[in-house]
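Apart from one protein chain that is not included, each protein chain of the complex appears where it belongs.
Our next item is chain A:
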Amino acid sequence: MEEQYKVKVSDLHKSYDGVHEVIKGANLTVMPSEVVCIIGPSGSGKSTFLRCINKLEEFQKGHIFVDGKDLADPKNDINKIREKIGMVFQHFNLFPNMTVLENITLAPVKLGKMDKETAIKEAHKYLQMVNMDDKADVRPTTLSGGQQQRVAIARALAMKPDVMLFDEPTSALDPEMVGDVLNVMKELAKEGMTMIVVTHEMGFAKQVSDKVAFFYGGVIKELGTPEEIFDHPQEPETKSFLDKVLNA
């Protein structure tokens, strides 16, 4: 029974200075193949919350279970857990000292997941999936933002993760690039990838997510299906936020 969920966050607390909490007891359960979009005003702590899920941010209290392993337990090797959690960043963070292909094969090869030849074959497969295979041998710095982000998604997928975390993946993109990246993400969702997405793309959230979480004041204020959140918000903060973003 316990193993049903993919990710379970319970009573998560985090502060940077030990005094002011940015996350004040957040809870979230994500089931396998579920797509959860986290929306909310800037500064509400939603990115920090996401970054706690692969421990890029340390947290002081609470538990995060990924595949049944507690991130709060120091006995669990965080590197092993991270191998199973793909992360896509707002600013892509591709390695500029390597080609696109090397970006993708680095971790699988260095962590002994596969030999170099297999890794290269796999990399091409993922590059085809994000429609970037023709750029396999170029340096990432020569690519547009949208192209870089698609490579970054391929890089995360190459580790064959169980969960993918997206931290505002389209916020740094020119508008005409957003569609390509969202399409790749939709494709992933369709294939049954478990995804947690922090986003400002309300259309995407509405269309793709199984659940939408409204993050406000360091907690998940409201959680529900896209219809529940977008069409029948219960909390006044949710209403006022949606009013602002949808009628902008």
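We take it that contacts are C-beta pairs under 8 Å (C-beta built on N, C-alpha and C of every residue); 3 or more make two chains touch, one makes a residue touch a chain; residues count from 1.
In this text, contacts and distances are computed from a predicted model.
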Identity of the absent chain, which is to be given by its UniProt protein name, from "phosphoenolpyruvate--glycerone phosphotransferase", "Cytochrome bc1 complex cytochrome b subunit", "Amidohydrolase" or "ABC transmembrane type-1 domain-containing protein": "ABC transmembrane type-1 domain-containing protein"
Contact partner of the left-out chain, one of A:10, A:27 or A:93: A:93
Option from A:11, A:58 or A:77 whose C-beta touches the chain left out: A:77
Touch criterion as defined above, residue of A:36, A:100 or A:159 at the omitted chain: A:159
Chain A residues that touch the omitted chain in the full complex: 54, 56, 77, 79-80, 82-87, 89, 91, 93-97, 106-107, 110-111, 152, 155-156, 159
